[in-house]
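Take a look at the following structure, please.
Of the protein chains in this complex, one is absent; all others appear in place.
Order of writing sets the chain letters: A, B and C. Residues in each chain are counted from 1.
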Amino acid sequence: MRSRDLFNCTDRDRAVFEAGIKLASLYHQYIGSPVNPENAGHFETAMEEGMKAQPFVSTASVSVDRRILKASLSPYGYCSLNERMLEAKVEIEYEGWRVRASLGWVEELSYPLMKIDDIKKPAK
Amino acid sequence: MRSRDLFNCTDRDRAVFEAGIKLASLYHQYIGSPVNPENAGHFETAMEEGMKAQPFVSTASVSVDRRILKASLSPYGYCSLNERMLEAKVEIEYEGWRVRASLGWVEELSYPLMKIDDIKKPAK
Amino acid sequence: MRSRDLFNCTDRDRAVFEAGIKLASLYHQYIGSPVNPENAGHFETAMEEGMKAQPFVSTASVSVDRRILKASLSPYGYCSLNERMLEAKVEIEYEGWRVRASLGWVEELSYPLMKIDDIKKPAK
Partner (left out) sequence: MRSRDLFNCTDRDRAVFEAGIKLASLYHQYIGSPVNPENAGHFETAMEEGMKAQPFVSTASVSVDRRILKASLSPYGYCSLNERMLEAKVEIEYEGWRVRASLGWVEELSYPLMKIDDIKKPAK
């Protein structure tokens, strides 16, 4: 069985859908994790590798904003990973389609927005 | 500012993207929650209402498979919500587009598949 | 097999340990959940019932601070459950010991503190 047979949509739709899945997975899995300036790099690596482990992800990058992180530290020297400091980019490849999407805090919306940055189907 | 200005895609793409976000949010937020036959209904309600609180969700339903739940109970009478027992359906409405998507365990793939079930733009 | 045989501690220690487990479970499971003034009550119920499902919990109460919640809402009318708005109390009963513990934001520490409020062994 191929999962493709279970979808009722175009390949472009599927590629876009997968992009949404990956960004929301990241956010809702790791928000709340205990981070500090020393371990943030390890978290970034684990989160990136976690994205790359999922289907149709060609590239992924995750970063924790160190300026926000430092401003959020408790007297214990760490804080919970929050929506203002988590940033990510992902590229999906599916049946020739490439979708780039990203997650980041948008101050004007006061919201951690997940958005589509580019969709294309390169000529082979 | 409207979030729409930050997207580089069609309205259909956006609707599909939002569907992926909602299902992955559900999965990665709640997997691991302590459930038993008595509280499962409360979790279903909270998870549904959590989906409906998010942008562009017109309907949502979440269910915990009681048969799998009962088979997974520890001697303490509860277990962690897992990928085999969580099922959900969501409908997104965005700029006239309606996307229906769902989450559920697919035994043949041994995988909790999130999939697109229908995309349409009804005539007004 | 009883889990008690696997512990190397007193009954009082065990009761205290279980209290720590319950509060941290709550925090790290649900931080990030999509809440708004309409669904917060459903989340409180589910979180409470999730605590009560776990071993040795005699009572539990969870509340989402509505003032903080309303101040945190995005333009979409909801926000992610965060460390400043989640409050909980739990009582553990284990082999005659009763431990009360709580979770709440402490402004002076800028920290969501989990603390022990009372430990006693009532005469029968």
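By definition in this document, contacts are C-beta pairs under 8 Å (C-beta built on N, C-alpha and C of every residue); 3 or more make two chains touch, one makes a residue touch a chain.
Predicted, not measured: the structure shown is a model, and the values here were computed from it.
Novice: Among A:R4, A:H42, A:K70 or A:K121, which one is in touch with the chain left out?
Specialist: A:H42
Novice: By the contact definition given up top, give the residues of chain A that touch the hidden chain.
Specialist: 25, 29-30, 32-36, 38-39, 42-43, 45-47, 49-55, 76-78
Novice: What chain B residues would touch the chain not displayed?
Specialist: 27-28, 31-32, 74-76, 80, 82-83, 109-112
Novice: Contacts of chain C with the missing chain: which residues?
Specialist: So the residues of chain C touching the missing chain come out as 1, 3, 6-9, 12-14, 16-25, 27-29, 101, 106, 108-109, 111, 113-119.
Rule of thumb we're sticking to: only the chains that are shown with their structure count from here on.
Novice: Tell me the shape of the graph of touching chains, choosing from line, ring, star, complete and other.
Specialist: Per interface graph, the chains form a complete graph.
Novice: Using CA atom averages as chain centres, what separation in Å is found between chain B and chain C?
Specialist: Taking the mean C-alpha position of each chain, the two centres sit 26 Å apart.
Novice: Counting in whole Å, what is the centre-to-centre distance of chain A and chain C, each centre being its mean C-alpha position?
Specialist: 29
Novice: Out of chain A, which residues touch more than one other chain, so two or more?
Specialist: In chain A, residues 27-28, 109, 111 touch at least two other chains, as defined above.
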